[in-house]
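The complex is shown incomplete by one protein chain, all other protein chains being positioned as in the whole.
We call the chains A and B, going by the order they appear; numbering starts again at 1 in every chain.
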Amino acid sequence: MTENHSNSDSDSRNSSKRLVKILVIVGIGIPVLVELMTLFNLINVQIFDDEEVQEQPEPVAEVRQVTEGDTLFRDYRFPVTIELLRINVSAQEWRFELGLSVPDSVDREPLEIELDSMQLNSGKILAAGRNRSWNIQEGHTPPRIQAEWELPNGDIPGTLYISSFQQMQNDTASRVQQEVPLGNIPVRYNRE
Amino acid sequence: MLIINMPDETSHSTDANSNSTEPAKSWEQRNPEIEREITIDEYQPTGTLTLTLLYFAIVVLMWIFMYFVEFAGNAPSIID
């Protein structure tokens, strides 16, 4: 490009001048504009929006997220503790594990816990399927129950819908459903 | 330690120095794009000075700005 000087090239020289002009405007002009806009916005936010920034911590009704060790049905006679909450990953599967325990108490009445469904972070809702209710009879049941579900690869449960039938003293049963927003679920890899 | 000496088998040293010796006409004179040759004595890099000062000015401004954002402002800061 720097070696052509003959007159017959003057046309191509002009067109190459125009090309350079366009390239400089697009290739350097836009970048400079982008950076200037960034600088302007930064300064703008920092200096003029300070008051707004201070008002920011508005009281968002924070949903407490439930993690391992938390207790469900806290205000009822039979609270249920989450003993285990994790995702087990191996090369073949992506498995969600949930373990619940019921405190041993002397006057335990029959208690039934049922997992109705769960909502995954991808938005899918899974029905719990068979065998997802547990009867805890007086005395002779393990106070601890555990179940696992195979989930679509990479998907993480966001909310569980759990109900508990609590037998009342006056022979009435009441069904309480709780929506359990799950917090951080540890993901464990199984290396074989 | 770095300098390895090995027997010189296929060493090709030519004396032709066509690249490094200055031809009779200086490079500037041979190059049609160049209007005039500027020697070291007449060259004053004022443009470079201007650009360097501009760069420093931007650096200083950014530091001052950063100071306000990070330490004097209410924005999140590491020591919290």
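The rule is short, and it goes like this: a residue touches a chain if its C-beta (ideal position, glycine included) is under 8 Å from a C-beta of that chain, and two chains touch if they have at least 3 such contacts.
By our rule, contacts and distances are computed from a predicted model.
Of the names listed as "Ion-translocating oxidoreductase complex subunit B", "2Fe-2S iron-sulfur cluster binding domain-containing protein", "Transport permease protein" or "Cytochrome c oxidase subunit 1", the one that matches the UniProt record for the absent chain is "Cytochrome c oxidase subunit 1".
Interface note: of A:Asn121, A:Gln146 or A:Ser174, the residue touching the hidden chain in the full complex is A:Asn121. Residues 2-6, 8-14, 16-20, 22, 26-28, 31, 33-40, 43, 45-48, 50-52, 55, 58-59, 62-63, 66, 70, 78 of subunit B touch the missing chain (whole complex, contact as defined above). In the full complex, the hidden chain is touched by subunit A at residues 1-3, 16-17, 19-20, 23-24, 26-28, 30-31, 34-35, 38, 41-42, 44-45, 65, 121, 154, 156, 158, 183.
Everything that follows uses one rule, which is that only the chains that are shown with their structure count from here on.
Only residues 2, 5, 42-43, 46, 50, 53-54 of subunit A touch subunit B when the two sit together in their complex. Interface of subunit B with subunit A (complex): residues 32-33, 65, 68-69, 73-75.
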